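First comes the structure, then the notes that go with it.
Every protein chain except one is present and positioned as in the full complex.
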Amino acid sequence: MSNFTSATSIAQNVASGAQSAASVVEEHLQRISQREEEVHAFNLVTSTEARERAADLDARIARGENVGPLAGVPIALKDNMCTRGIPTTCSSKILEGWKPPYNATVVDKLFAAGAVFVGKTNLDEFAMGSSTENSAFGPTRNPLDTSRVPGGSSGGSAAAVAAGFAAVSLGSDTGGSIRQPAALCGVVGVKPTYGLVSRYGLVAFASSLDQIGPFSHSVADAALLTEIIAGYDPMDSTSIPKPAPSLVSVLGRGVEGMRIGRVADLPEGADADVLARLDAAFVALEKAGATIVDVKLPSLSYALTAYYLIAPAEASSNLARYDGVRYGNRVAANDMNTMYADTRAAGFGDEVKRRIMLGTYALSAGYYDAYYGKALKVRRLISDDFAAAYVNADVILTPTSPTVAFPFGAKTDDPLTMYLCDIFTIPTNLAGHPAMSVPFGTGQANMPVGVQILAPTLGEEAMFKVAAVLESAA
Amino acid sequence: MSERLSAADVAKVARMARLNISAADVERYTQQLDGMLDHFADIDNLQLADVQPMTQPFPLVNVLRADVEQPCLDREEVLGVAPAAEQGRFRVPPSGGEDE
Partner (left out) sequence: MIDNGLPEGWELVVGLEVHVELATKTKLFSGSPNRFGDEPNTNIDPVTLGLPGALPVLNQHAVELAMRIGLALNCTVKPSTFHRKNYFYPDLSKAYQITQYDEPLNVDGFLMLPGGVRVGVERAHMEEDTGKSTHFGGAGGRIHGSDYSLIDFNRAGVPLVEIVSHPDVRTAEQARQYVNELRAILVAVGASDAKMEEGSMRCDANVSVRKYGAELGTRCEIKNVNSVRSLGKAIEYEARRQIDVLETGGTIRQETRHWDETDGRTHTLRAKVDANDYRYFLEPDLVMLAPDAEWVERVRAALPVLPAARRTNLAALTGAEEDSEAIAVVVERGQDTYIEEVKNSGGDAGRALVWVQQSFAEEGSAPRLPAKDLAALTVLERDGKLTATQAKTVLGDMLEAGGGDPAAIAASKGFEALDTSVIEGFVDEGIAAQPDAWAKYCAGEEKAMGALVGTIMKLSKGKADGKVVTAILQQRRGS
């Protein structure tokens, strides 16, 4: 646990008048001014808007209004969520300067809950990467050791919470982009069930995999944020038509009698220090009254392949709209196709281009069946594996990341090496299940290690119960 | 190199994706993508004939909206952030005839 005040406490203090929203914001803005230059968590710090917002909240509270469950809580948003009138770049040159004319649903929900937005956080361009080194605006540094990456793609949102720039933040998770940076920065990170949180206004990377979720210092804060951003949204056809789950209330219930799955055929690749912490987590849960059961997930090792065919395929289509016609930047040319090709070549970074080409190829005539079509079938196998495993287990525990935070440049030479950072996080996205990373001690170089809790569709309650126990045992 | 795909394939894909990349980059991307496809060959021997493809995690059906007008975006705000606009419309260079 960190020394920073939790979102839950801030909201209580601000709502009760014990602390002003203005003073909370100043405290966070001050930390930003002290360390942001070094960390570079943000693409944009919205200090003016945050101060105005805090003043407004304080005035409303003084009038006796209930401003919501996140009263005065400073929050940072990954810069791939649309914010009306405030630049939303996806850390890409192609969108630099673009101001959306509308808000993402999560933004409206947080605003309605009384939150204060402090800025838009850095990411791997269009959320493609695992270290935030792929940002067009320079990398984010891990606040715990600035020679190391914060993970990615939501590295800025993880770092902002870890550095105390915001009490909580939102990221998006397509193949681990919340959980992996959470693990590497020593914070809690949650990827909810696909469809639980609206994607409306989240700039799409891979539509069938993307999901928004929170970063926080505590499991309780993560539960609170998840409750607030979850729930049916008629603007998102894939939104699950059910009310948001109640999660804060389950946190104290313990894990007595729960069945915790250990993957007997876990793919290789995790470092020993990481596996040691995973073992310790099993011990802690067993001590708390849970039963450890072995489960098999034989198709898990194919998840990386399925993911790196499906996600780029969807991305190649989702990113085709950046064509220099309606918004974003354009490289002028005398004919349409040259304008397109020059605009996109100048606007997209190396990794984005690579994935667009991979995805275009995987969908193209003559290759669809061999690549994209086959990947969709492997996706089914993985989903079926999980379904079988959850007959015997309530949740499954794995490492979040195979390693602790690594130094800059360690994995940039070969794209595949970077892709392997996601081997434990990708399978959940393919299945559409919830998963979260909880800090559980440290490994090499005294860097944090995260343990990942996986649960079946809409299994958030069980997942959070386990998370709360691990948090108290860490 | 396993030569799962050629530089010509990559050049064609880049054209299809409207990415103007240099010859040197074509070579580099060919190597990298070829390496990936080589890795992705791990699924080639799976028995998948009877497996249904999975395209969405949470199968829903008939998600519909009522045919009711919603407020529109402000044209001036939208055209104001466009790379080029005139007469209330977006301006683009000529297409060269490759229309649909």
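Read from first to last, the chains carry the letters A and B; within each, the first residue is number 1.
Following the convention adopted for this analysis, a contact is a pair of C-beta atoms (placed from the backbone, for glycine too) under 8 Å apart; a residue touches a chain by one contact, two chains touch by 3 or more.
Given the structure is predicted, the values throughout are model-derived calculations rather than measurements.
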Where does the absent chain touch, in terms of which shown chains it meets? A, B
Listed residues B:10, B:37 or B:79, member touching the removed chain: B:79
Omitted-chain contact residue, chosen from A:235, A:283 or A:387: A:235
With respect to the chain omitted from the figure, which of A:41, A:202 or A:263 is a touching residue? A:202
Only one of A:42, A:215, A:307 or A:340 touches the unshown chain, namely A:340
Could I get the residues of chain A that touch the absent chain, sorted low to high? 81-82, 88, 90, 95, 98, 100-102, 104, 199-204, 206-208, 234-238, 313-314, 316-317, 320-321, 323, 325-327, 336-337, 340, 360, 363-365, 368, 372
For chain B, which residues reach the chain that was dropped from this view? 12, 15-16, 18, 55-56, 59-73, 75, 78-79, 86-95, 97-100
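Convention: only the chains that are shown with their structure count from here on.
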Distance from the mean Cα position of chain B to that of chain A, given in whole angstrom: 23
Contacting residues of chain B [partner chain A, same complex]: 5, 9-10, 13-21, 29, 32-33, 35-37, 39-40, 42-43, 46, 48, 51-58, 60, 63, 65, 73-74, 77-78, 81-84, 90, 92-96, 98
In their shared complex, chain B is touched by residues of chain A numbered 97-99, 101-102, 193-195, 208, 234, 237-238, 240-241, 301-302, 304-306, 308-309, 316, 320, 323-330, 332-342, 344-345, 348, 353-354, 356-358, 360-361, 364, 371, 373-381, 383, 414-416, 430-433, 457
